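Note sheet for the following structure.
Heads up, one of the protein chains got dropped from this complex, but the rest are sitting where they should.
Right, subunit A next:
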C-alpha cells in the first residue's frame, strides 16, 4: 500500500503542478490577488506530495520490496542499508525523482521564505517553476516510472552497480542536483521578469541568494564527484574532461558569471539584459547536463540509463524550455531599460571582464563536449576530444581570470583607481615572487613553468584578502581598531574573499598534483618492496575478506619512510557476486596535503601481484579549495543584507540620523 500511495502522491503532484503553472500566472496578468495567492500553498503541497512519493520509494528499497521493477533492477537484499538508501537515486528513475523533489523543494522554499517578494513576481516565478516540474513529473510518470510493479515478484534483486556502492554516491548526486536544479530558480526569476517586462536592481537582489545557494551546492557537488572518481575509478586522476564532468562544469562557469553580473545589476542597474540571458543559459546548461547524462548519448559510467525514447523526451523538454525562454527573451529584452554607465577601470569593468572570460571558458568546454557528439550524429565519425584540447583552450582563458580576480574587489564602483588597486596587491605580488623563487630553487623535477603556477596560485590566495586588509588596515592602525573594523565588515566581504582564495587553493592543488606527481607500476610478490617519492612500500601479504555482497582480496602493504613504518595501505579487488563484477578498490594514505594512492591489478599466475602507486603532492588542496569556495558562498548567503524585509536583530546599531537621506 505504501508503494501505491507514493505512486498516487506523484500523480497528484502532477495535477497540482498543472494548476500551479496556470492559475497564479493568470492571476498575475489579471491583477487578481486571490489567484496569485494560490501559488504558495500549491508549491508547498506539491513538495509534500513529491516528498511522500520519494519516501515511499525509499521505503520500498529499505524493505527490499521486489515487486517494484526499479528495486529489482538496482537493489539486493544483502546490500548494506546505506547503499539501499543511496540506491534510490543510484539509477535513472530514482535520480529523476530526486531531481523533481529538489525542484519542488526550491519552489516550496520560495513560497515560504519569499514573503518579501512582490506578489506578482512571486506568482510568476512559482508558475514558471511549476511548468518545469509539470514537464519533469510527466516525464518521470510516462517514461521512467519508479513505481512500475512486477508480478510475481522475484525473491532477489540484481544489485546496484558496484561502482556506485560507495559513500560518495550517497552525497554526490544530491549535492549536484541541488546545484543544477537550484539554477532553475534563477531561470524562473528571469522568465518572470521578462513576462512582467520589469527588471531592476531589486530583482537582482532577490535572485542572488538563490543563485548563490545553487552555486555553493554545485561547487561541492562537482568537487565530491571529482573526489569520488579519483578514489573509486582506480585511475588516480581527479579530472578527466569526461563529458559528464563537463556537463556539470558548464553551469558552474556560467553560474559563476551570473553571480557576478547580478552584483553589478544590484549595485548599478547595469548589465540587465546580459544578466537575464545568463540566468536563462545557466539553467539551459543544467538541463543540457541532465540530457547528456540521462539520455545515454554518452557512453560512460554515468550513462546507466541507455534508452533513446527517454533521450528524445528530455530533448523535447530542453527545446521547449530553452527555446521558449530565448524566444521570450528576444521579444522582451530590447524593451528593457539599460542602466548606469561606467568606466573600463572600475568594479563593474572588472566584473564584465570576469563575465567575458568565464563565458568564453564555458563556450570552450561546450564546444569540446558537444562537437564530437554533433560530428558523430552528422557524419558518423567518432572522434574524441581529450585533455589536450581543454588544456589549450580552458587553461589560457582561465589564466587572466585568476590574474584579474584579486584586483576587482579593490576597485571602486563607477570609476576605479588602478594605481591604488595595484598598491593593494603589493604584498600578494611579493609573496608570489618569493614563492616562485623558492620553488624554482629548492624543488627538483616538474615542468619549468610550474613554479610560476605556484606563484600565481599564492598571488590569488593572498590577493583575495587584499581588500579586507585595505579596510582593516591591519598593522597600520592599532590592533583594537582593526579588530573593531573586522567585526563591522559585512560577512559577504569575508565570503567573497574566501571564495576567491578557494580558487587559488584549488589551483595550487592542481599544479602540485600534476607537476610533481610520481607513479610506479610494478608486479611484486609478498615480502618484496617498491619505492616511490621517498616512501618504501613493503608488500606483506594477500588476504581474503568477504563483505556482505562481495568477496575481496586485500593486499596489505606497509608504508615506510626512512625505515620507519608510518602507515599501511590496503588496496583490494572486489568481486561483487550479484553482478559478477570485478572492481579495484584503491587505498589512499594522506600525508598532510599530499596523498599516496595505491591500487591493485589482477593477481598474476606467477604469484606476483600488480600494483599501481602514485604520489600526488598537494592533491588534497584541489577539493579543499572547493570547500573553501562553497564556505565563502555560504558566508555571503548568511549576510543579513540578502534577507531584505526579514526582521532585524535589535543589536544592529541604527545609522546616525544625519546620514538618513531625504526622500
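Here are some notes:
In the analysis below, a contact is a pair of C-beta atoms (placed from the backbone, for glycine too) under 8 Å apart; a residue touches a chain by one contact, two chains touch by 3 or more; residues count from 1.
Rule of thumb we're sticking to: contacts and distances are computed from a predicted model.
For the chain of the complex excluded from view, the name given in UniProt is "C-type cytochrome biogenesis protein CcmI" [choices: "ABC transporter permease", "C-type cytochrome biogenesis protein CcmI", "L-serine dehydratase" or "Xanthine dehydrogenase family protein molybdopterin-binding subunit"]. The residue from A:85, A:109 or A:201 that touches the chain not shown here is A:201.
Which of A:232, A:269, A:570 or A:585 touches the hidden chain is settled by the complete complex: it is A:269. Only one residue from A:31, A:420 or A:525 touches the chain missing from this view: A:31. Not every partner is drawn; the one left out touches subunit A at residues 1-5, 7-9, 11-12, 14-16, 18-19, 22-23, 26-27, 30-35, 37-38, 40-42, 45, 49, 52, 60, 63-67, 77, 116-121, 141, 145, 147, 149, 151, 153, 155-156, 200-202, 205-206, 268-269, 340, 412-414, 471, 485, 488-489, 577, 641, 644-645, 653, 655-656, 659-663.
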